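Excluded from the complex is one protein chain; the other protein chains are retained at their positions.
Now for chain A:
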């Protein structure tokens, strides 16, 4: 696959993540009657809060994603990172302003971290791709 094709694939995956996040925000927040403005506001606000809430912690999965060169490893990294984020939420979350895991529940926490983690890893993969010299993917 050529580098431009891979770039397009990454951007498409990124857009899919945003769309999935918007669908989740609409469903989770019961944003009815449907209003794109409200959905966009809540999606952006939710993602921004999760990213800013953990701040520099996101650098770790980002760097790991840049470091690995196989998509299957990134998939494994996605699962590991989501589990790690939930673990951190359970221990340090309330101090960071998040609801205690006992109140948030684990399934809600999975939904909370799955998309931001995927976006973080996609960004790492994109950075690796743009840094690579070859125009062809090995």
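Everything that follows uses one rule, which is that contacts are C-beta pairs under 8 Å (C-beta built on N, C-alpha and C of every residue); 3 or more make two chains touch, one makes a residue touch a chain; residues count from 1.
To be clear about the criterion, contacts and distances are computed from a predicted model.
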Determine which name in "NitT/TauT family transport system substrate-binding protein", "AAA+ ATPase domain-containing protein", "Metallophosphatase" or "Nucleoside ABC transporter membrane protein" the UniProt entry assigns to the undisplayed chain of the complex.
-> "NitT/TauT family transport system substrate-binding protein"
Touch with the omitted chain, as defined above, among A:17, A:42 or A:62 | A:42
Those residues of chain A which, in the complete complex, touch the missing chain = 25, 28-35, 37-38, 41-43, 45-46, 49-50, 52-53, 89, 93, 96-99, 103-104, 108-109, 112
